[in-house]
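Here the complex is missing a single protein chain, while all its other protein chains stay put.
For subunit A:
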Amino acid sequence: VDLLDFVDWTGVECLNQNTAHPLPNALKQGYREDEGLNLESDADEQLLMYIPFTQVIKLHSIVIKGPEEEVDLQSVHQAQAACNTLLYKFNMSISPQTVKLYTNKEHMGFSNVSDFPPSDTLTLSPENLQGKPVVLKYVKFQNVRSLTIFIEDNQSGSDITKVQKIILQGTTVETTDMKGLKKIEEH
């Protein structure tokens, strides 16, 4: 189940993001489908995202998709002769590589990422970057109120990191959603 509905948008923060390419581009429903909109880092290649949830959830897996980029036409022509269609190739170099997840830690900064061992560390492979979900250590994510995603570096070590899409998949713990409570009709 996509946990997008349970994200508490008022508390979502992202450090070191380029304000022209902020976190909602990667998280929000409409935006993340748009290939033109990415989350981009600013001063250096690390990104720190803080995502609180409206209720307690269990996180099962996560999808982090790197940016797609147009391939230079010339190189396409070198590979295949008369081809006018543009090929989309995932730009490997600036997609995230090492990602650390921390649960239930509020307002982390870049200075205290090393103070606290992550709940999980992922190294993203090319398949992951194309959309294959990374299955997490489920036992560590049983009781998650907020998630901090720390992107430590990217595939090639370049100065900026771009993220196309982030999907969080999991389930809710059995708490009642107060909005869903409806009055039982009197017969």
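Everything that follows uses one rule, which is that a contact is a pair of C-beta atoms (placed from the backbone, for glycine too) under 8 Å apart; a residue touches a chain by one contact, two chains touch by 3 or more; residues count from 1.
Basically, contacts and distances are computed from a predicted model.
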| item | value |
| --- | --- |
| Hidden subunit of the complex - UniProt protein name among "26S proteasome non-ATPase regulatory subunit 4 homolog", "Cleavage and polyadenylation specificity factor 73 isoform X2", "ER membrane protein complex subunit 1" or "Protein transport protein SEC23" | "26S proteasome non-ATPase regulatory subunit 4 homolog" |
| Residue of A:A43, A:V135 or A:V173 in touch with the missing chain, whole complex considered | A:A43 |
| Touch criterion as defined above, residue of A:W9, A:F110 or A:Y138 at the omitted chain | A:F110 |
| Positions on subunit A where the hidden chain makes contact | 15-16, 19, 42-44, 46, 106-107, 109-110 |
